[in-house]
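Excluded from the complex is one protein chain; the other protein chains are retained at their positions.
After this line comes chain A, so read on.
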Amino acid sequence: MDRVKDLASKKAAVIFTKSSCCMCHSITQLFYELGASPAVHELDNDPYGRQMEWALRSLGCNPSVPAVFIGGKFVGSSKDVISLHVDGSLKQMLMDAKAIWF
């Protein structure tokens, strides 16, 4: 959990993924499309990957990836991100966290 929180605070937009996860690819692409440059951490390529996955689950992230953090705060998985994007909240969050400027 510490590692998760630590990595999440390092950049305005942070996404935890797995290299084999195609939904993660979708969400990451969405962030790029919005002009954000998220930090992407692949759990399957991290030595502490398993513990991190456990930590993400305990935050209520199901499936555990993709797990999105904006401004250090846990936002949710793909479902949450899409919902927030549709009602305009996602963009606002990114702007507030200075991940994007317009």
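Here is the rule we use: a residue touches a chain if its C-beta (ideal position, glycine included) is under 8 Å from a C-beta of that chain, and two chains touch if they have at least 3 such contacts; residues count from 1.
Keep this in mind: contacts and distances are computed from a predicted model.
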Hidden subunit of the complex - UniProt protein name among "Protein transport protein SEC23", "Trafficking protein particle complex subunit 8", "Tryptophan--tRNA ligase, cytoplasmic" or "Transcription factor tgal1": "Transcription factor tgal1"
Residue, one of A:30, A:55, A:68 or A:93, that touches the chain absent here: A:30
Missing-partner contacts on chain A, residue numbers: 20-23, 25-27, 29-30, 33-34, 63, 78-79, 82-83, 85-88
